[in-house]
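The complex is shown incomplete by one protein chain, all other protein chains being positioned as in the whole.
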């Protein structure tokens, strides 16, 4: 059963009203503007045993995403396409209130929002993931772990997922006459074929003020959030109102305008960071001082 | 672990003793006689996506049963027969003390009592459910949901199951040379083949008084129950003493005599209601005023 | 999550200090010496439906182990070998604090320690358990149940496992042209092929005193334990420090010397008991008065 | 299954509806005996039952909040409600929708009236033909009202979709399966608030605006029917007394 | 497996028993060290261990009742007790039998003596050869007595069956598997009460009467053996003291 949650973080009343009052004036306690993201660091290839991976630090929020490619059967209703499975887990390193165990409704929602954004946009070119037509295909497992939670896990996860996919390469496969498939992970034949890029942009609202990329304190005071999946070509690739509360029609329109701008910027930023990567990014355990 | 349950319903002492005292005089608070069932309504075909279904209202108790036919493998020890799976769930709409989750021991017992009554009597003609001999057969899934619980879920479920089975039709199947099976649910080729009909009759006992079809208040004061599965041809197709307490040999003999009479009547009643159905029965959401 | 356990048994302080003080003087409340095991009884063939079984009583600790042989697929990385699965469960008959349910960490650790001792030593000759090379092999299921817990379940389980394996015989199998396997359990063709024998020896430590085969009171006061798997040919076939606490390098050396002596003796004792068995051993329900 | 033609030559949908037309809707309040409140909502072939228990005390005290009632919500599909038999275990989809539906109801329930209690909303999908989550919101909101839970407004839901390039109201399962986008919306019309919004598919900014307007028009119609159903229930009660 | 002949030409059963004959029965009380009470019951190849803990306090306070002790009961089969290895997870059959056995014991336990406590009955089927639930009732009832739980009577169980058209006492697994009906019965003989009654199969009204009488006769014999086993235990204790 889903139930009204206890606040993850009890923000003291004074602090809460400071946050709200500043937001009303277009300011944030961190000095950021309402439409400004925290600094984003991306470490592609963070996990050697994954076929693609990335660690993302969004302010103090840290998420790692990994891609594993496994040979499996296609879905009966899509025999000539690869398959996609997205999982997310909020491990208990990330916050004092996170309990170990199977994903809770928040982790499930996050995984499903990201899954839909990729699937509906056909971001991965599934038609190129067939090994033996109708019988054997690549199954793309994306696993997302929140390691440190300072708010906005969805966007951090979405960026980490995009970066991990862009970092993924297909291993060589040999199919013998009997149709059995042999995978050679030591040889990589091509990058994962992609059609499009997508990230989510989360817009929070408190007392009719909207702002992006809420940190944990801000999430605690926010009444509700709208998660907008934005494609590289500036379309809306998914929506999820998340959290109690609601939006007026006008607020939604404003939020979408913001999201399309911010989202396409985020994709550009991520792509440029990935191109310049390998050089000097600070992985977990090697913090940048900035 | 099975444990002594807390009473589902705390019946006030005065009310409880009224119920008992009236029963001792052969009367019931509802005005019914000891061997009288509450009004029974049957809505066959209540669930369009099921291959057979029925909503049953027994007084204020409401149960829905659905049949799904799926192509599966036969049991290794019965290669030339279809298979039967019966499940029951007491969903939390039905009573304030029902918790969501997997079936508890009461739901499991109910499903197994109904399963045995069908299986032992060979009520369904399993030999006619073979698609590819030894390899592919129809698996008959019967799922029973208690939606509103005012006592005697077993008999309501048993009637709903019988009605759903009588409402079930087999879809057309085509088997190609390679032995793979294609189901066409838009074409129905025949009713589910039945050998026999069966219902359960529940007899409750309190202070040596026996009566049928207990409502929830009466179940709360009853010491024990005997569930008797009765076949159309007046045989005993299953028994289950349920609830703490016991019966003397003589009480059991009396109970069986009652059950055989009442049960064959119930089967006749259900059959006649099903024949006249389609016309004017009141589904859930369209209550009859009677 | 693993957590610091509450003591299974609250030993009164006075009793606890008596136990410790006696141990320091090389004595035990039971009159045993520090390196002396409690009396061991072995009843091979205790479970008729198992392919091999033994009940073991080690003082007041009672364990039953059973072996089931099932036809299955080999592991992909060992296509020409049988497979081994070891499970242990501490059923709630054994101790007032044992709850029914899936195995807890103690039962899992016990099963894995015994599994490793058999597997690493290749105690069972897995190469002789192939039915159809690369496709069908015998899967050896060993299930261990602690029925009465008066300490040292590991060693009792290890002896019961050894006795059950020595009591196991392979049923006749026929493979037809299509490769399907038919098992005839009424005919037994040979004993389970064994390469080696192994038992565990558990050495407990309290205030720098070491002793073997702790009973439940002694386990409650012990700081830590070292479980040593000892092969018939006097090698170390596994180790597990178990319980909070630690050992110095010198203590470990001493413990191993003890374990190798005691372990090879235990194997000899078990083997001789098994040879003389059938005669006059006292099964559960027929206690010897000794 | 072959992809069917969803928009016919005459511009009508596969079942003869206009793009902006709801399916036949049946709404009945107070259908269960034991629940504090209940409603059965049918959008065409979709049939959803909601029951409410509470506000009440619950054994799980650690979930309760000192200043308000909590809402607990389960969206559950009967195993025969779908084309393929659904496994009885709660799916990830059901877990997500339980959350999304609860969060659609939170803004209209005046939860401060009953601190330290729980209001339980149980939804059973009896037959699924598209739009089950939005029918569930409507049913749940009516069951809450039937239970006498104080509310700021009713919330009603309806899904819009894009099929064969056309925006359509109240998508059924065929349109959901073969269409390009499915956007469930729930709104509290008198408060002017959208309290559930999901998009499964890809839309341009302009398409979204039209789609949302279409959804809100549909919601208004369902809102009227819902209020009628509530009136019916309480009229009848009064008449019967 | 081919269906074997269950009743031989000479009217005896496949194992040489008369239709109304029990298998060799072995009953031992007090077989475990840690449990408050225990018993091992063997009906032919069927071997069932029962242990009782309590009356005792338990952490699950919400289960307790103010006016009586509750009984908790688990019927559990060891994985190697059956022909095919049983999966370790509790099956639906085990869950049902745990309930049925508990309800067979409830009428004889004087639970009012220990309000707000639990009496835990743990049953382990070590080897299954038919009649495990009835042997379990006998073992549980003796373990309760051994634990000093106050009781109105012992409950003992035995199954009757119909095989090749003949009513037989104390069915074994072969008879259960290939017979026409299996009817487990448990009775508290001195109270004159049947406290467990199930029927798996189809009987006429007349067959049922004969079957029940046969079961109650068998139960009387097991009742005597059970009382002996209890006496033995306590005699021995006295002698040893």
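Quick notes on this one:
In this document, chain identifiers A, B, C, D and E correspond to the written order of the chains, with residue numbering beginning at 1 in each.
Everything below uses one rule, namely that a residue touches a chain if its C-beta (ideal position, glycine included) is under 8 Å from a C-beta of that chain, and two chains touch if they have at least 3 such contacts.
Values in this document were obtained by computation on a predicted structure and should not be read as measured data.
Among the displayed chains, contact with the absent chain in the complete complex occurs for A, C. Across A:34, A:66 or A:263, the residue that sits in touch with the chain not pictured is A:66. Annotation: of C:176, C:249 or C:275, C:249 touches the absent chain (contact as defined above). For subunit C, the residues touching the absent chain in the complete assembly are 1-4, 6, 77, 105-106, 108-109, 111-112, 116, 120-121, 224, 226, 229, 231, 234-249, 252-253, 256-257, 260. Hidden from this view is one chain, which touches subunit A at 46-50, 53, 60, 62, 64, 66-68, 70, 87, 89, 91-96, 100, 102-103, 141, 143, 145, 147-150, 185, 284-287.
Definition applied: only the chains that are shown with their structure count from here on.
Counting steps between touching chains, the shortest path from subunit D to subunit E takes 2. Note: centroid distance subunit B to subunit D, computed from Cα atoms, is 30 Å. In subunit C, the residues that touch at least two other chains are 100. Among the residues of subunit E, those touching two or more other chains are numbered 74, 120. Chain contacts in this assembly form an open path, with each chain touching only its neighbours along a single line. Inter-chain contacts, as defined above, occur between A-D, B-D, B-E, C-E.
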